[in-house]
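Here the complex is missing one protein chain, while the rest keep their positions.
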Amino acid sequence: MSDSLLQSHRYGKRAIRLVHVARDGERHFLTDLDVDIALTGDLESTYLTGDNTGVLTTDAQKNTVYAFAKQYGVERIEDFALLLARHFVRSQPTVSRSRVGISQHRWDRITPQHSFVRQDGERRTVAVTHDADETWVVGGLSGLTLLNSTGSEFRGFVKDEYTTLPETTDRIMATSVSANWRYRETAGDFDTWHADIRRALVTGFAETYSRSLQQTLYAMGEKVLNTCPAVVEVRLSLPNQHHIPVDLSHFGLDNPNEVFVATDQPHGLIEGALMREGVPAADPAWW
Amino acid sequence: MSDSLLQSHRYGKRAIRLVHVARDGERHFLTDLDVDIALTGDLESTYLTGDNTGVLTTDAQKNTVYAFAKQYGVERIEDFALLLARHFVRSQPTVSRSRVGISQHRWDRITPQHSFVRQDGERRTVAVTHDADETWVVGGLSGLTLLNSTGSEFRGFVKDEYTTLPETTDRIMATSVSANWRYRETAGDFDTWHADIRRALVTGFAETYSRSLQQTLYAMGEKVLNTCPAVVEVRLSLPNQHHIPVDLSHFGLDNPNEVFVATDQPHGLIEGALMREGVPAADPAWW
Amino acid sequence: MSDSLLQSHRYGKRAIRLVHVARDGERHFLTDLDVDIALTGDLESTYLTGDNTGVLTTDAQKNTVYAFAKQYGVERIEDFALLLARHFVRSQPTVSRSRVGISQHRWDRITPQHSFVRQDGERRTVAVTHDADETWVVGGLSGLTLLNSTGSEFRGFVKDEYTTLPETTDRIMATSVSANWRYRETAGDFDTWHADIRRALVTGFAETYSRSLQQTLYAMGEKVLNTCPAVVEVRLSLPNQHHIPVDLSHFGLDNPNEVFVATDQPHGLIEGALMREGVPAADPAWW
Partner (left out) sequence: MSDSLLQSHRYGKRAIRLVHVARDGERHFLTDLDVDIALTGDLESTYLTGDNTGVLTTDAQKNTVYAFAKQYGVERIEDFALLLARHFVRSQPTVSRSRVGISQHRWDRITPQHSFVRQDGERRTVAVTHDADETWVVGGLSGLTLLNSTGSEFRGFVKDEYTTLPETTDRIMATSVSANWRYRETAGDFDTWHADIRRALVTGFAETYSRSLQQTLYAMGEKVLNTCPAVVEVRLSLPNQHHIPVDLSHFGLDNPNEVFVATDQPHGLIEGALMREGVPAADPAWW
């Protein structure tokens, strides 16, 4: 009767909150993660008939995260995601592909022993995709908010009938960086790589004299590829967080880029992906 | 020196807040929208060199939304998105593809004239993608939160070493529906279609005796395809909003599914796409 | 050495999520609550020395909510809050005053049996304060968003050197109502009262030709007092959700209040409290 086809599907547990404490005598190490899991495979029957024979419950997926944290520890999120992603495919005959995403909250020490303060906003992230043939590791960061109070212009653009924006040779440029990058390998020095890439993004933003946020995006991505040979592809999503100079002329005051309104709505959004020449695309990595 | 390639890119304005009032004598009609615009095309030079010659500013994109609202009115979001999406490609030689997404806030009348109350949560949505060759209209809704207090079981699943979830023959099933569907055509009776599809989703959820949320997802999608011939593909994303029966045995009380804790973290997430047989895929529609 | 005094203190559990299902054969009744508890009393020693002898754990407070839901059911939030507030003072010698706040999520039926849809945004609320001498019941609602698309002006205000706002004889007025009202009694027909008060607020907003949101606030509060004799005091907090007409003159278009930008930041905020003449104040009710 129906001619419906189940074209694609996946399922899993999201927002698994894991805090792990490792001890070296009096000195503790704190790791604080949000873990997301998605699985797919030979699971049509649960969609079509409710037959759950091949279904690993999302509750068991969650339990696996906690048990693995105890058994293997949680040092680097890239390794922990790899461990989990491989486990689900290896242990479940019905699961052909897994994706494990992790977002790490940062805590800094306030004593050498066991006291910490959380740094909100920026997160280190990873998404590992794994199937029988291939494994992809996509590192990342989100919530890194950067601002240049000068060194940015915006001129020479199209003037159609709806264009009223004045050209400017000096403006604030601000954005909250979301960056994801695909590693060439599935093992390596992820801590150093992440630190190097973060530095490349920050200096790429700060050191580029910008004629558009598009240009800054490309400069940041290029700097990542030039800095870290382990990266073969980088994707950036940069909201343009507009800062509008306030017109103070009604009050007899000029405003040479001193007083701004910061606005959220609307905002620009610039997105771009850069790859090394000759590297094959890897769509499943971004699944 | 660099071997970086700009693989893909797009840019535009997001979160454009538009409220439109139409008047029929004393009787007013209110439309309240969030509009997102993304454009791509022959724009590499702004990324590579900051040459903005071909760049339509995101500010002008925003202005176009407001000017078109005045010139053409805003009756159905599908038509308004089509109008905007076509305009950007048609009017800008550098723009080869546009995407216009709209999310509509619902307001109900409290008087026959000009007083309204907002209904939060559920939104009607649309995403139109347009290029020289083709136009795709993806209708949708989000934030529709449904609950069955019985009529749901979960049994017969895999028991691996990390499975502790007890089987159950009676549980609460709750989800917040995000649904997107691709229309066959770019013109038609979008209001009736949306109402029919919404009803199909709600009754598909309410009337399915559920052995898993996966099964419910498929039943809802199938009902959409069976109900509305104008739809060729539907994609659903259903969080499993767990309601956990409280163990009251410590207090000498049984709890035959009367008292629950509603939890947000973690939650399941079930995703699936259904297509009519023989319909070709349309990746750009989901860009 | 220290001359610090503990001037005031309270403690308790917040954000207790309770979903209760009552059954009348096939027909189910769903209640969905967030419960907050705060207790104070003869508890200085836990603050000063960490002596917990008199401390009822916040975990036990949470358990009490679930156990009482099973034992007594949850029909009206005012009664359930009274039950809990009295219990903590009565059962704990160290607790001299309790406050129980409840915020109710609204679910509407989609079938006569056991399927429901959530209505987000507006909540029914209550806050009961109880001590040995007195009990106060403060009913309320929050998140009721109302808009008049005309029938509002704003003129005749102060023009100081920083005033640039033009006077207007026609504008949109929109607000998200937070209202709290103190009942004269601790028992009565809370369902009818709540419905009557809500209607008074809505019609007070819709039917007042408004010269300022302040005037509308007073009209709404007065209507509550005139409509519901059970109320002795009402407090309103009304954000002015500005809708700014877009200047379309650059595009050769006029804009006679048809096209608006809805803004969040900044917003006005108007607050006011109305009491019946001769009624004594009751500060602890608002603790």
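Order as written gives the chain letters A, B and C; numbering starts at 1 within each chain.
Note that contacts are C-beta pairs under 8 Å (C-beta built on N, C-alpha and C of every residue); 3 or more make two chains touch, one makes a residue touch a chain.
These numbers were taken from a predicted model, which means no experiment stands behind them.
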(message) From the list B:8, B:53, B:164 or B:192, pick the residue that touches the absent chain.
(response) B:164
(message) Considering the whole complex, not just the chains shown, which residues of chain A touch the missing one?
(response) 17-23, 28, 30, 32, 63, 66-67, 69-71, 107, 110-111, 114-122, 143-151, 172, 202, 205-206, 243, 246, 248, 250-251, 253, 255, 257-263
(request) Could you list which residues of chain B touch the chain missing from the display? (result) 161-162, 164, 250-251, 263-265
(request) Touching the hidden chain in the full complex, which residues of chain C are there? Just list them. (result) 2-17, 38, 43, 46-64, 67, 91-92, 94, 154-158, 160, 162-165, 210-212, 214-215, 217-218, 221-222, 225-226, 233, 239-240, 264-278, 281
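To be clear about the criterion, only the chains that are shown with their structure count from here on.
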(request) Name the chain with the Cα centroid closest to the overall protein Cα centroid. (result) B
(request) Could you tell me the distance, in whole angstrom, between the mean C-alpha positions of chain A and chain C? (result) 38
(message) Suppose each chain is reduced to the average of its Cα coordinates; what separation in Å results between chain B and chain C?
(response) 31
(message) By the touch rule stated above, which residues of chain A touch at least two different other chains?
(response) 162, 164, 264-265
